[in-house]
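Only one protein chain is missing; all other protein chains are in place.
This part shows chain A:
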Amino acid sequence: TARPCMLISSSVALDFVLIGRTSAFLLLHQARAERFFRSDHTNNWAVLVCTSRFWFNYRHVANTLSVYRSVKRLGIPDSHIVLMLADDMACNHRNPKPATVFSHKNMELNVYGDDVEVDYRGYEVTVENFLRVLTGRLPPSTPRSKRLLSDDHSNILIYLTGHGGNGFLKFQDSEEISNVELADAFEQMWQKRRYNELLFIIDTCQGASMYERFYSPNLMALASSQVGEDSLSHQPDLAIGVHLMDRYTFYLLEFLEDIHPASQANMNDLFKVCPKSQCVSTPGHRTDLFQRDPGSVLITDFFGSVRKVEITMETINLTVPGIPLERFGGEPHTETALAYVDQLPVAQIIHQKPKQKDWHPPDGFILGLWTLILLVFFRTYGIKHLKHIF
């Protein structure tokens, strides 16, 4: 009976210590909370889209790949980047240096590298897929790497480049996305809280028209040119034969090269990138929907991925020797021998029934041919036969 009393007294002593520590812990918590609240995000995503295809739009692919490189260098992992490239410049027949995409003349910087992870390539870059990625309405069979799995504390960077006009952006020469659709897609994202803050950068002609219609909160937008202006390309490379980059993205990249993960540069510096003297067009930006002051928003809030970190103060003491709990799930399952599935089921292929082909109505050529035959018949043998038929 002596032991229980001792336990009580020791627990009393512990309680006093606990009180002391909790108040100190609260102070620490406050300091950590201050750092937490500089910004509200816990993870970063990037959606980088190049909307042009064909060899002469080399610069748009180089633009997108350069931004991809910077974003990866500043910390965002591939699993959090959705990269949509519409054409394969690196393996194009016209590329004099295969497997490379250069962003600077004299072939100084190969932005293609050897660990590019393209999520949507070629004909998969469509307006539909882009809107599906943004709103999350993808078919259930879509793999994780093709989805934008952001939550309410994600900061998202969206970069679009290609050919655009007043109120629209051309996708692969066959379709276009309008600024109203884009604004509606962002509103859909806001309704489901799929982002905390969103930075939208567009490098096309008349790019400012694309962000005119935004109406959801926490959006900041930058464009390379105003309505009525064209965005110009930077410099051609005489060996490759095409323009390598656009001016706005070129100077944006020069600016980003000076940023490292711990840098404190803010958005006001980003707005000054590429003034009219360098860019010929006037870059624009829109911050009225953004709640924080742009001067307090760090570049790495969107382009990098600086994690919030907390020290683990409390641990659970599990080292008390006790009865080990029984294994969950019953006995350990026996290892079954694994074998490959038959890769080429020849038996099935040989004895395959012929596939049922659907019936299609005769197409235009057949119809035209028959019409010709009928007309010739009635012309030669006389029109009087016609009224018996019709």
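Note that a contact is a pair of C-beta atoms (placed from the backbone, for glycine too) under 8 Å apart; a residue touches a chain by one contact, two chains touch by 3 or more; residues count from 1.
One rule holds for everything that comes next: contacts and distances are computed from a predicted model.
UniProt names the one chain left off this complex as which of "Septin", "PITH domain-containing protein", "GPI transamidase component PIG-S" or "Elongator complex protein 6"?
"GPI transamidase component PIG-S"
Specify the residue from the set A:V61, A:V127, A:L169 or A:V297 that touches the hidden chain.
Considering all chains, including the one not shown, the answer is A:V127.
With respect to the chain omitted from the figure, which of A:D88, A:D151, A:D173 or A:E212 is a touching residue?
Missing-chain contact among the listed residues: A:D151.
Check each of A:Q264, A:T312 or A:T380 against the chain that is not shown and name the one that touches it.
A:T312
May I ask you to list the residues on chain A that touch the chain which is not drawn?
Residues of chain A in contact with the hidden chain: 1, 4-5, 7-8, 11-12, 15, 18-19, 22, 25-26, 28-29, 31-33, 36-37, 40, 42-43, 75-79, 127-128, 131-132, 135-139, 144, 147, 149, 151-153, 178, 180-181, 184, 188, 191-193, 261-262, 305-320, 322, 324-325, 327-329.
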